[in-house]
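A single protein chain has been omitted; all remaining protein chains appear in their positions.
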Amino acid sequence: MLSLIYTRRLRAAAVGLSVGALVLTGCSSGGGGGPEASEDSPSESAPEQAQIAFADAKASTGPAPEVPGATPGGTIRVLQRDSYSHLDPAQIYVSDEMSLATLIHRGLTGYRMNEDGTYAVVGDLATDSGQVSDGGRTWTYRLKDGIKWQDGTPITAQDVRHTFERQFAPFLTSGPTFVQQWLAGVNGAEFRNLLKDGPYQGKHLGNDVLETPNDSTVVFHFKDPQPDLPFALAMAGYSVVPKAKDTKQKYDRAPVASGPYKIADFKANKSMTLVKNPEWDPKTDVIRHQYVDKFAITFNHQYEDSSKRLLSDSGENKTAISFNNSVDAASLPKVLGDAEAKKRTVSGFQPYVGQFAMNMDRLKDKRVREAIAYALPIKSVLQPYGGPPSGQLAGGLISPTQAGYQKDYDPYDKLKKPEGDPARAKKVLEEAGKVGTKLTFAYVNTPEGQQYSVSVASALEKAGFDVQRKDLPADTYYDRIGTVDNGYDIYHHSWGADWPSASTVIPPLFDGRAIADGAKNYSHVNDPKINSEIDRIKKITDQKKAADAWFELNKYILEDVLPAVPTYYFKHVQLHGSKVGGVVFSDVVNGVDPTRLYVVR
Amino acid sequence: MLRFLVRRTLGAIVILLLISAFTFFLFYAVPRDPALLACGKNCDSESVALIRHNMGLDDPIPVQYWEYMSGIVTGRDFAAGSCPAPCLGYSFDDSAPVWDTLVDRFPTTLSLALGGGAVFLTVGLGAGLIAAWKRGTWVDKTFSSLSLVLSSMQIYFVGPLVLALLVYNNEILGQPSYVPFTENPVEWFSGLLIPWCVLSVIFTANYTRMARATMIEQLQEEHVRMARAKGMSGRTVFFRYAWRGSLIPIVTIFGVDMGSLFGGAIITEATFALPGLGTLAVDSVQELDLPMTMGVMLFAATMIVIFNIIVDATYALIDPRVRLS
């Protein structure tokens, strides 16, 4: 497992973590229960995932309902660890940039938190979450009236077309590629062949792919049904870019705002100032507010630093917050143990699911894998990272942030016996006649990794394995375990979803056709039924049916194949100053929702 | 003087060339790929190849180095725009122009170094001179043991402690921050006061010990005794004779310290989240940001080289035996 400290520094690709995932729980105790809600009781499990609705035009019409008690004006200081590397929406894929994007960028769809704490995908620039036809192959969006860029010019269908066409240009390499691949009808990077240079050499996508019949209508035509399109379009990566103001590479440094705030000043790695965008019309926006005059963001605040500042609640820290920083593990007990400070926390899930991958090339006997599954002490894995406030123990692969999550699903009694069940494991191993099986257990060489590796190794030894521990440097941990011929038997990793459907979790991790160096199928499972089910479920247009199907596939993977043992669902606690109001944990950005904040007078 | 400057400048250019080549090739000795790091979540080999091309990493390393170095002299053209000389390229991480970033970060580092330098020079030398003046007495012993204690302190220990005492718990001072002097001199001062003092802790102790030791050494010099034999007062002897001789080692160390501080006070900047060159260096190395790493390294090296020249030139002012030619 990789320490969270590294998640951003090492970037998504290198670590195999979804760093910038977009996840929803749609439930109040998931953390989104209104101002000052805090969910950190260790014993409490998240409730079952409610289905996220694709909202109609009525639910997509602004303005957003007022936040109770909110007053306009004032400046909020924002303490962030990492500077924003990308401001061009087509390059945004990490969670802190996604948080920022909620204030400055808008896309066709977006997530809106309902008054009851549930979420819906609504039309943002579009009038609704999308009109689907042709069995999920065609999606039609109509733009709202009165939507404008920060320079006052209207946002048109041509801008939307440009937004998607430019995603094919070779200089845009960091953002999501789902929609491009769907439009091109291919997997992998060859989608770029559809429009090699983007729109910049005068070529455009044909009307059979992307249609803009008038200034306010956009129609997507896909080869296959794409039922998750409203989720995908809500990603910050698909926010719009003005055709007339597209400066290509330079756009990443100075984008044109469409949201309630615009960038007044940005000094990379130092500071950013956001001010109100007067061209933003609240009547067109059902998601966002514009209470605060100014956001003064500064960077380089390590978790320890921001936690201390916010905990002190002194001076200007009273009106400070961090969009993305967690409370560091060392400060957690102090924060949660202090009633006053605890009131100033919000907490919720992050999209990651931690799991032990078992190398199917080496551990071919399922009974051996079963013995491992029974033996593993998952509580000891979570403990070094801060215990219950930092995660909830996992029974299945589908997390509370995803449709189809079932709280009581626990095929290997991991929730009942979180310290492992070596006796039972030993029995299974004895029945298989495999006592003394050699296991090479690779772990990340961080203080946390060292800590959990000891308990894991000792539990496996109790179960009758001959365990060899192998420490791997944190920098290259994911490179090493991501090599097909890695030489290890078990290793921990984590993976996060891009939106609240298992379609962004199960395929990359368990599709046997994707086994390759650097790919995310860490267990090298290649099961014909899993592969065919992935293809089938991806095309199910009914969300509920799809969620159920993913859950059934998750059951099949864990119970019949068993390539991985889930450990815990990531959570984190965030802290804010006492004069910041409207603080709600957003499952959209897996952190504080920046769009509702106000300064308490 | 002119010949001295020309000769030293040429020497400095050679040193900087060596440093730049060393940094550049060392960067490639690290078995990690910046393209992979920049390649987003759903990365595949074709995307990596594309990014490598965009970053110019697919050329042979010597060619890259040549283009980088000639860019400094003649400027370069990038997809993101043309980059006039001295072109240090664009950040791999966030496409910011390296030169602009350095120029933007430098005032913070400069303020930290100048203020910190002023504090530790005055306090450190003051204490060292008093200790030397009162050598052997309890004052000397107190100062000496105090400086020993201080020099064993670490910034990452003292910094958070001072913050907890003065800022978080008692709100005596505001949160350390950098406000440009030209914008608000009062806030500039108050925002940097804690970092200056904390930065000075170790330096002060060193300067105290050094000033004391060199002064005591100088006071035993024959010409200092001669000055006393001429009937010069203790103060005249101390300041006009002994002090003058102590200046050379002090100026040498001070020049080296300031040279490296001008390149960034990494731990202090990190402790107080000050956006200077030090944090930039750490970030860019961690992010495998080659152009930014090169830029910071060259900048820091230039500062050290410049300060070395300044120190050597200062010798001539202090000691008439030194001639600059």
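Labels A and B are assigned to the chains in the order they are written; within every chain, residues are numbered from 1.
To be clear about the criterion, a contact is a pair of C-beta atoms (placed from the backbone, for glycine too) under 8 Å apart; a residue touches a chain by one contact, two chains touch by 3 or more.
Criterion: contacts and distances are computed from a predicted model.
Enquirer: Per UniProt, what's the omitted chain called: "Outer membrane lipid asymmetry maintenance protein MlaD", "Heme exporter protein A", "Peptide ABC transporter ATP-binding protein" or "Cytochrome c1"?
Expert: For the chain not displayed, UniProt's protein name is "Peptide ABC transporter ATP-binding protein".
Enquirer: Just to confirm, in the complete assembly, which displayed chains does the hidden chain contact?
Expert: Across the whole assembly, the hidden chain touches B.
Enquirer: Among B:L2, B:V186 or B:A229, which residue is in touch with the absent chain?
Expert: Of all options in B:L2, B:V186 or B:A229, contact with the hidden chain holds for B:A229.
Enquirer: Over the whole complex, note the residues of subunit B touching the chain we left out.
Expert: 136, 221-234, 240-241, 244-245, 318-321
Assume only the chains that are shown with their structure count from here on.
Enquirer: Taking each chain's centre as the mean of its CA atoms, how far is subunit A from subunit B in angstrom?
Expert: Chain centroid spacing, subunit A to subunit B, equals 40 Å.
Enquirer: Can you list the residues on subunit B that touch subunit A in the complex?
Expert: Those residues of subunit B that touch subunit A are 31-32, 36-48, 50-51, 53-54, 78-81, 91, 93-96, 101, 104-105, 160, 163-164, 167-169, 171, 174-175, 177, 269-270, 273-275, 279-280, 283, 286-287.
Enquirer: Could you please specify the touching residues of subunit A with respect to subunit B in the complex?
Expert: My answer: residues 9-14, 18-21, 83-86, 93, 170-171, 173-178, 188-190, 192, 248-250, 252-253, 267-271, 298-302, 305, 308-309, 311-312, 314-317, 475-476, 479, 498, 508, 518.
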